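Shown here is a partial selection of chains from the complex, left in place.
Chain naming follows the written order as A and B, and within any one chain the residues start at number 1.
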Amino acid sequence: MRYYRVATHGDPRIIVQTSDTAYDLTSVKGNLTSFLDLTRAANITDNDIDDVADQLVAKADEVDLSTFDSDVTSPVAPSEIWAAGVTYEISEEAREAESAMPDMYREVYHSERPEIFFKATPSRTVGPGETVGIREDSDWDVPEPELGIVLYRGDIAGYTIGNDMSSRSIEGENPLYLPQAKIYDRCCSIGPCVASATGLDDPHDLEMSMTISRDGERVFEGSTTTANMAQTCEDLVSYYTRHNAVPELAVLLTGTAIVPDESFTLQAEDHVSIDLEGIGTLENDVTVV
Amino acid sequence: MRYYRVATHGDPRIIVQTSDTAYDLTSVKGNLTSFLDLTRAANITDNDIDDVADQLVAKADEVDLSTFDSDVTSPVAPSEIWAAGVTYEISEEAREAESAMPDMYREVYHSERPEIFFKATPSRTVGPGETVGIREDSDWDVPEPELGIVLYRGDIAGYTIGNDMSSRSIEGENPLYLPQAKIYDRCCSIGPCVASATGLDDPHDLEMSMTISRDGERVFEGSTTTANMAQTCEDLVSYYTRHNAVPELAVLLTGTAIVPDESFTLQAEDHVSIDLEGIGTLENDVTVV
């Protein structure tokens, strides 16, 4: 099942979408207003998240998700977001190409230890419909559409979509600049919902596509499948969590396979739309920060 | 002046040390229990931090700092800690030596844009007397003693000492592993106090030394001066804050110039002691995480 969070006039609610209908779980339990609330309760009672939701659906108000529109917020508020890099062959190639030091990308791609990096704090993360940022001191910027793993106390609780905004010019100049290319104001977007781990058939076999529009015209279009990932979600999580102080709720992005051509760079007011099978569509406009 | 935070039985207090005496500022104002409280009040009233403290000292209880001992905690609880790398020539050489890709260190050292990276969250940061961590999957680990800049809303409010614990084996394997070499459980220590910006003569001319003891014997000893820094604090801060979502309170470490010989690696129960002129001594034991 898919879990949305909506907030109309500052009143947060959790909506669950089953195959054909959406239900307001907060209408049954006023103390249940987030995916985190649900996950905590499921964890403490050793239940599956979907089973807990299922039990509430019978008593819940049916709602029409389309009526919430701009009130849909980030489905989760992770204390930190990490991301993986070079997990798809095409990404390895792209970063080789932009870099004066291509070897390191090739080597990581073929290594057991993945590239895992700190991506964003809550203050730098936006939700569906909010603007994502491109740095004013960067002249080559791209969105990176990614499958995001939602982790509860280090375990996989669900999946979402992440946009790992990146400055290719800053990263390309020197790999030691990677944090500056990746961690900045409005550098990350997640949403629009969390698909529960048990509800998603196979996170390693999802169609993903991205389109970028400018002044109403499509300026980029690309697609891939998570089947092309060189690593499993479990392996990436394993490297993130080892020897680490993992918060109660975290998101780990799994790397990208949709890389615009080298001639492409984002501009202010571009519209980025990322589709991921089984999860939905994450849309954000671009702004300069 | 130098500001300490002590917490005896969970009762936090701020102690200010003038040239020869220490005063308990919380004894004058019960609502003033941290350097952040003081800085906020100074900022809103457009006062210098030391001037606000000075006015309170006349009414404050005199205390003997040495009696607090293990009750001295982190002087500040920054929302995030960033760090700079390759800001001293010796550090550039050391990282070149450990790396299969030495060029990038040399280039950063000679570039205008410094290497700035996300170092630690509050959950990964310890204070004076607490244990710092070495990763169990790393076999070459070092402390990095550094001058730390305490930033209030992006402006320099004071200075502290930081220990930027690092896995040289993981970083050396591939620069893309840097976040894993740097951000992990108990990876950072700060303390023991904050020296106010106005109270410190010149942050670019401070003697710094580090000793590491094992089973009561000194196994490493080194010293330098911040005069050897290739960048100014102002420049580093400028790169950290640009296009970034800077929290109310942050710490930026400025890089290291004391690098143990390549044959040296930390072990569990080692004792690390870092002296920085004008600030004091930051001491931590080592544990495996």
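General remarks:
By definition in this document, a residue touches a chain if its C-beta (ideal position, glycine included) is under 8 Å from a C-beta of that chain, and two chains touch if they have at least 3 such contacts.
In this text the structure is predicted, and so the values were computed from the model without any measurement.
The complex is a homo-oligomer: 2 chains are shown here, and the full assembly described by the structure file contains 4 identical copies.
Simple rule for what comes next: only the chains that are shown with their structure count from here on.
To overlay subunit A on subunit B by their CA atoms, one rotates by 180 degrees, a value rounded to a multiple of 5. Averaged C-alpha coordinates give centres for subunit A and subunit B that are 33 Å from one another. Chain contact summary for the complex, subunit A toward subunit B: residues 79-80, 85-86, 100-101, 103-105, 107-108, 111, 113, 115-118, 121, 123-124, 133, 135-137, 170, 173-180, 183-186, 239, 242-245, 247, 289.
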